[in-house]
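What you see is the complex with one protein chain gone and the rest in place.
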Amino acid sequence: YGAEGGRNSGRIFADYAIFKGKAALSVAPVLPSFSKTDSGYTKVDRRGVIMLTFRPAIGERKYDSEKKQLFALSVTEVGSFISLGPGDSCEFFHDPLMQSRDAGQVRKSLSIKPHTDGYFISLTVANNILKTNERLTVPVSTAEFAVMRAAFSFALPHIMGWAHSTNQVSDDNNVGRDSL
Amino acid sequence: YGAEGGRNSGRIFADYAIFKGKAALSVAPVLPSFSKTDSGYTKVDRRGVIMLTFRPAIGERKYDSEKKQLFALSVTEVGSFISLGPGDSCEFFHDPLMQSRDAGQVRKSLSIKPHTDGYFISLTVANNILKTNERLTVPVSTAEFAVMRAAFSFALPHIMGWAHSTNQVSDDNNVGRDSL
Amino acid sequence: YGAEGGRNSGRIFADYAIFKGKAALSVAPVLPSFSKTDSGYTKVDRRGVIMLTFRPAIGERKYDSEKKQLFALSVTEVGSFISLGPGDSCEFFHDPLMQSRDAGQVRKSLSIKPHTDGYFISLTVANNILKTNERLTVPVSTAEFAVMRAAFSFALPHIMGWAHSTNQVSDDNNVGRDSL
Partner (left out) sequence: YGAEGGRNSGRIFADYAIFKGKAALSVAPVLPSFSKTDSGYTKVDRRGVIMLTFRPAIGERKYDSEKKQLFALSVTEVGSFISLGPGDSCEFFHDPLMQSRDAGQVRKSLSIKPHTDGYFISLTVANNILKTNERLTVPVSTAEFAVMRAAFSFALPHIMGWAHSTNQVSDDNNVGRDSL
């Protein structure tokens, strides 16, 4: 079962999406990747994330996927998210070009701010190269936030690789079931 | 193992039921269904729910299954349920005929209201076609509510499909174990 | 793999035990049992429990297994246990001979009462037939209680059968993996 097509058929995709007047927000876990060490162990190569996808509204319950903006919550940012108390707010800053010569040219910030029933989750993307500055805001109800909190808490040990290291699930690199 | 009979033998059913003077309430998760995309991925086709089944009492610890009434809690309603604080209440409204020409003819509402030791969970079904209006109420103790909250929290990533997308379990559509 | 010896080799036993001056307390989950319905489905036949085992001390860190006393926490009692707030107490009553002609002859009660750092967990067994009345008390620290609360919360969907019905684990009755 090494063929890529064969692998795809086993991948299952599930997001949690909320559709509001000006934008939609969908969230989904992205699992870590693994690699083999010389001594034969498998270790986490790159930690997973919770991917947030914002799409602006372009009509009655229609959203523009062409203009989608992504924000990948790291393990520690997920920790921050799930420990938000009522009335708390937080903000995360990412530079998607950090490792390149264009470092600092694009700045993304995700802010989570309380409102009467839930939170506003806003993504701002300031792009100095394209001279653009976009802001997408989705009001998230208390119930929707509770779903995210519970789902992110569930996903956390998976994106950290702990669900794999405790033998609960198999990994992405075809480690045989026998050895689990 | 494609035969329906064969598949049934693998389905496991487990509910949590509480039996009270005027009605019984049983709750159980219903898993999402999945479908294959053209690109070979599997995605959630329809999200799962937590199914609530009310049965009116017709004698000493006997309940009438013929007159049962169902209410399917969506993912977001489960989020609302599990984040209820002490003393909080909430109410959900469903129209089972929403997509049909009889939209609005049947209205179901589920209300959760605090009492001294726990909550009253009531289902009202107003049916304009049959000219009926039924209300079934089950008093749920704090301990029983704690079981529901814990069980619903456990079930949430399963009915969302996240337990499947993180590779923890296989899906309903016979995706081979090899590809997990 | 139908031979009983073969099955035993797959059963894994793990308890959490705390050893104190006058008695030891060990706790472990007991899984539900399942049966097949005529329509080919598998359903929970008997819910699981959390089994509490008390053993009186008979010397320096030695405990008398001959005089052990058991108390099986039901699903709803586990709900009560895990939702105990600081300073709360609770008490459960069982009649192990309830369904027999000796109903009422043996009364077991388990009480959980707060102290400065944690809880006292006491089991009283009043046996009218043997004219005995035993009481075993184990002081449980806040940290030990936190372990129990977390472990019981984890075990709850397993003893309810929800971990099985959501396909996360196989069941006790040899339902083939293919059908999962």
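For clarity, chains are labelled A, B and C in written order, and residue numbers in each chain start from 1.
As a working rule, a contact is a pair of C-beta atoms (placed from the backbone, for glycine too) under 8 Å apart; a residue touches a chain by one contact, two chains touch by 3 or more.
All figures in this text were calculated on a predicted structure; none of them were measured in a lab.
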item: Omitted chain's touching partners, listed by label; value: A, C
item: Per the touch definition above, residue among A:83, A:100 or A:133 touching the missing chain; value: A:83
item: Hidden-chain contact residue, picked from the options C:98, C:130 or C:150; value: C:150
item: Absent chain, residues of chain A that touch it; value: 32, 34, 36, 39-44, 75-80, 82-83, 153, 156-157, 160-168, 171, 175-180
item: Hidden partner chain, residues of chain C it touches; value: 1, 5-16, 18, 28-29, 31, 141-147, 150-151, 154-155, 158, 163, 168-170, 177
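The rule is simple: only the chains that are shown with their structure count from here on.
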item: Separation of chain A from chain B, taking each centre as the mean of its C-alpha atoms, in whole Å; value: 28
item: Geometric centre distance via CA averages, chain C-chain A, whole Å; value: 39
item: Multi-chain contact sites of chain B, meaning residues that touch two or more partners; value: 163, 168, 177
